[in-house]
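First, the structure itself, so that you have it in front of you.
Missing here is one protein chain; the remaining ones are kept as they sit in the complex.
On to chain A.
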Amino acid sequence: MKKEDTVKLISAEGFEFVVDENAAMVSQTIRNMLTSPGSFAETQHREVTFPEISTTILEKICQYFYWSLQFASGKETEFHIEPELTLELMMAANYLHT
């Protein structure tokens, strides 16, 4: 994967998830940030830290991103959420506008 097409998402514990730009932009919040006028040199940072999102949740969210893209292109499967993650996941989703 080319560096330009990817974004690095970092959890509260410091775990780094490198995902496709398209996947990351499923989150409106991330999308807004990446498409803001001028100030971001595309090749520069492209990494976002989420001090308030745990690794487990962030991982699930990344999975969600990919599932969402697949769902949109026709593969209508189910996205399974472990019950104990539900609340935190919803709050993170709200935050990320996903």
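Definition applied: a residue touches a chain if its C-beta (ideal position, glycine included) is under 8 Å from a C-beta of that chain, and two chains touch if they have at least 3 such contacts; residues count from 1.
Definition applied: contacts and distances are computed from a predicted model.
*Asks:* Assign the chain not included in the display its UniProt protein name, restricting the answer to "Sodium/hydrogen exchanger", "GTP cyclohydrolase 1", "Hydroxymethylglutaryl-CoA lyase, mitochondrial" or "Cullin-1".
*Replies:* "Cullin-1"
*Asks:* By the contact definition given up top, give the residues of chain A that touch the hidden chain.
*Replies:* 12, 29, 32-33, 36-41, 45-50, 52-54, 88, 91-92, 94-95, 97
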